[in-house]
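Sharing a structure, written as structure tokens. Questions coming.
Just one protein chain is left out here, and the rest sit where they should.
Should a chain be cited, it is by its letter among A, B and C, assigned in written order, with residues numbered from 1 in that chain.
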Amino acid sequence: MVGYGFMGKAHSQAWRNAERFYELPLRPELTALCGRSDQAVADAARTYGFAACETDWRRLIARADIDLVDICTPGDTHAQIAIAALAAGKHVLCEKPLANTVAQAEEMTAAAERAAARGARAMVGFNYRRVPALALARQLIADGRLGTIRHVRAQYLQDWIVDPQFPLVWRLQADKAGSGALGDLGAHSIDLAQHLTGQRITGVSALLETLVPERPLPGAYSGLSATADAQAARGKVTVDDAALFTARFDGGAIGVFEATRFATGHKNAMRIEVNGSLGSVAFDCESLNELSYYDASQDAGTAGFRRILVTEPTHPYLAAWWPPGHLIGYEHTFTHQIKDLVEALAEGSAPEPSFADGLRTQLVLAAVAESAAANSVFTPVPSERQARA
Amino acid sequence: MVGYGFMGKAHSQAWRNAERFYELPLRPELTALCGRSDQAVADAARTYGFAACETDWRRLIARADIDLVDICTPGDTHAQIAIAALAAGKHVLCEKPLANTVAQAEEMTAAAERAAARGARAMVGFNYRRVPALALARQLIADGRLGTIRHVRAQYLQDWIVDPQFPLVWRLQADKAGSGALGDLGAHSIDLAQHLTGQRITGVSALLETLVPERPLPGAYSGLSATADAQAARGKVTVDDAALFTARFDGGAIGVFEATRFATGHKNAMRIEVNGSLGSVAFDCESLNELSYYDASQDAGTAGFRRILVTEPTHPYLAAWWPPGHLIGYEHTFTHQIKDLVEALAEGSAPEPSFADGLRTQLVLAAVAESAAANSVFTPVPSERQARA
Amino acid sequence: MVGYGFMGKAHSQAWRNAERFYELPLRPELTALCGRSDQAVADAARTYGFAACETDWRRLIARADIDLVDICTPGDTHAQIAIAALAAGKHVLCEKPLANTVAQAEEMTAAAERAAARGARAMVGFNYRRVPALALARQLIADGRLGTIRHVRAQYLQDWIVDPQFPLVWRLQADKAGSGALGDLGAHSIDLAQHLTGQRITGVSALLETLVPERPLPGAYSGLSATADAQAARGKVTVDDAALFTARFDGGAIGVFEATRFATGHKNAMRIEVNGSLGSVAFDCESLNELSYYDASQDAGTAGFRRILVTEPTHPYLAAWWPPGHLIGYEHTFTHQIKDLVEALAEGSAPEPSFADGLRTQLVLAAVAESAAANSVFTPVPSERQARA
Partner (left out) sequence: MVGYGFMGKAHSQAWRNAERFYELPLRPELTALCGRSDQAVADAARTYGFAACETDWRRLIARADIDLVDICTPGDTHAQIAIAALAAGKHVLCEKPLANTVAQAEEMTAAAERAAARGARAMVGFNYRRVPALALARQLIADGRLGTIRHVRAQYLQDWIVDPQFPLVWRLQADKAGSGALGDLGAHSIDLAQHLTGQRITGVSALLETLVPERPLPGAYSGLSATADAQAARGKVTVDDAALFTARFDGGAIGVFEATRFATGHKNAMRIEVNGSLGSVAFDCESLNELSYYDASQDAGTAGFRRILVTEPTHPYLAAWWPPGHLIGYEHTFTHQIKDLVEALAEGSAPEPSFADGLRTQLVLAAVAESAAANSVFTPVPSERQARA
């Protein structure tokens, strides 16, 4: 595994625990952890249960005892590591967003296709697909329980940088993070919207905004929390603080998207609602184990949004966990991801979401940025094929 | 009063009851009700408590025993009735949207200004301003409790025409209704967004969609409910079914708006959330007596969105009603409107929202339509002054 | 009408408005209002729309132009007024609780039966039966949608006397109010529990508590709000502040009841939940227009408590009001009560709940008090017949 920040912590927990709850066809081993700082990576390896360390990802890839490379670094490094790892015959699990640019994502997708021909598989980590409530939503939609899809309404609301004294961490720098709320949060919403509905976004009209344009330069910080000295020198925020866009889907649905880090009071409100001609589903990540479902086929007198507590053994992924009514947490989505990945590898099938799926999201992100730069004009999203032609 | 449909019923209830709960400086009398059909208007007058009837609004306006004309007709007739009534020296209360076009709204605003100089007052009926929870939200924002406003998030979700067999009622015809979800629902959201934040919308990027383009021609229908014969001839829906737009405000806030009649399961979900640097408020009309409020000045350990049950005597309009915890309903917003209107008339002050406020909303509606017609390009909203220059 | 406090205000609103929304077979007229204080009753009559006043209820009853007496006074006066009015051939609507003692309630029930034989009808005002959501709950249970009833869980939570400086108003004095939270709040829960389930409470085990035993004597106060001088003389609270009891029903269900004025933060949380073998319903008065319903016949994967927004025209009482999604308030329950009462009077049928129903609740209240006084021992509730034998 490369990287041991927030995502490294979540991924390693998943790698360690998947086999305790699911009967996996292959047994994951945490062979080596890679990071730049000698001491820090050694500490993280011990905490997370890795047997060894590396400080150069090239060395990690070169190791013969490694079958899979899990990339948990900032987006600017995804492409080179993933392409090299795939070239070296390793399977790759790469955190989202797939890359910081469409060009990188295209190269990665091409590399993944070449590697697949040789048996090395690539997957991108949109973990919210593995929230049981969202997997259930997808099932209901795929089964036609919602009828023709009319509306998608997606919000990803956080508030961790409302304070203008919050420092200029890497997530606020375009060279590291690619974009701000758009790529970090919006990417999840875009992937989910297309995954749940089975429809592609064909065009967008967008508005990006940086609400606090300058911030203190960080001293030391880690992950999502940081504090700044009031006297600190200031630098320019080079990413968006908030991204708003409307969208059209190829199946006729229309959508509204909002991703922001300035929604005071909302900590991680990744919400999505889908309205169809026969029903609706709605989800809020702050109520992770619940799906709200409206079934229009019920008689009008007793119809209503119902709160499905998604903890039944018949629900996706749930049979492995606890009895009904006992909740699971955020980290479980990564465990489910590992389960599905390991099963696909054992079967020799392609794990999902593929790099091509990651590229598809990247194309939407690029169209959003393009529209925002062009006075919000409606901007078509090319298909992966078009993009790569 | 002209018109006795849904709005006529709500307004007459308010005129009858305001004096029972508030000490009004003037005593409203329900002198005459006007409608086109002899028999129907007589029945309505009896039910609603009007002393007399008219079948021509010109005759109504000509009556000497009438001081105020309350216009509850479809939008295409607002301008001529209101202008004539004001010219006749009557006060006017006109249902929203003020008019079907900017041009009409401008004429009405000019007429209102002329009339004001002669003591006849004009008010437009954005009743949601008088929901106590929203009046409280405005107070909190005006008092600076939310700090700098960053985000507005407004949805108006209904589902009464999801069924493609629902007939082509007047609200689905552009010549009568002006627009569809946009003017009927979005107008409320626009007025509220500007009213709550005290900021003006300076530009929009929009997408309008007619999801069911043809519908059965109606036989007979009334209000929001109707049924259609499956064999019925069909006509073209000439208004939008859904309106989505992003917006910029003159104080730096950005907003997302959605108005739709296809949000299956939502009956009248007029929702609005405002995020500021110091706090947030959120409201949903399906929980009419509640305001959700996040106060970021509370310590992080106990901060959280709180559900304020807006039924305390210290809350706006509430002292007149029932003890804490006893809810009021939709119709009470109209009673509050009458109270404020009558008090303004007695004082000789200008009731709010004024026709100029109605024009301001109309200008946003027009910009939304213009942007949607121009590939969603960001479209500035002129100020009332600019518009009338 | 006798009395013009909180209940008088609510009842008069209902009498004035019922005919505006329902086609009533008889036309209510607000002939005269009765109260002790000359000036106050005149003011109230004007505000509420009564044509005349009386200061002695005996004079009211003696008037020939009065057909029905509506009793909105404290419980200690119900019996004598109601019995006299019925004897005078007037119909009677009496606020709950029917009386302060079982003996009074029995006399009133006997009087009502005698009067019925002569065509004068009596009804007791348990207005919560006319909340549409609760009327719907009763329908669902009566239709067998919940199967065998297992559990009743009823809470009535208020907090208006948490402050020990709140004065000793009449509702805290046993001679006026009979009991405290038990009779004022618990009576509603008891009536509803029996009404919804169609089962009678056969015995109870109870605990009553006065949490603040002394309070300042009131200067002037009215209704539920009052303030006290810190130096004020103090008197003894002679009623319960909270009543807790468990119960058995004749159909095999068991129940838990709690009524309190010390549930800080709850203003009027009259809640009731019923669990049956096939489903459950739950209601909270602070969400007056909603019924929560669980249908166990749905597949486990999509079952969940659904929030029914009880505003459809097919819901009880709703067709007369507003379109779906537009809420009604507390006062509407009284309007529904008047509608049902007037219809019953026109038909010559017995309005419900009858005085016998009121007596049934009184018998439970008495058993609760008896059990609490006897170390909580399980205490049978006699049937009305047994009680009167």
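Following the convention adopted for this analysis, a residue touches a chain if its C-beta (ideal position, glycine included) is under 8 Å from a C-beta of that chain, and two chains touch if they have at least 3 such contacts.
Fair warning: this is a prediction, and the values are worked out from it, not measured in the lab.
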Given A:R121, A:H188 or A:H332, the one touching the chain that is not displayed: A:H332
Residues of chain A in contact with the chain not shown: 6, 10, 12-13, 16-17, 19-20, 47-49, 158, 160, 223-225, 266-269, 285-289, 309, 311, 313, 321-332
Hidden partner interface residues of chain B, rising order: 136, 140, 291, 293, 295, 300-309, 312, 314-315
Positions on chain C where the hidden chain makes contact: 146, 150-151, 153, 155, 159, 162, 205-207, 209, 211, 242, 244-246, 248, 252, 254-256, 258, 260, 262-266, 275-280, 294, 296, 303-305, 375-378
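As a working rule, only the chains that are shown with their structure count from here on.
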Interchain centroid distance [CA atoms averaged], chain A/chain C, Å: 54
Distance from the mean Cα position of chain B to that of chain A, given in whole angstrom: 40
Multi-partner residues of chain B (each touching 2 or more other chains): 266
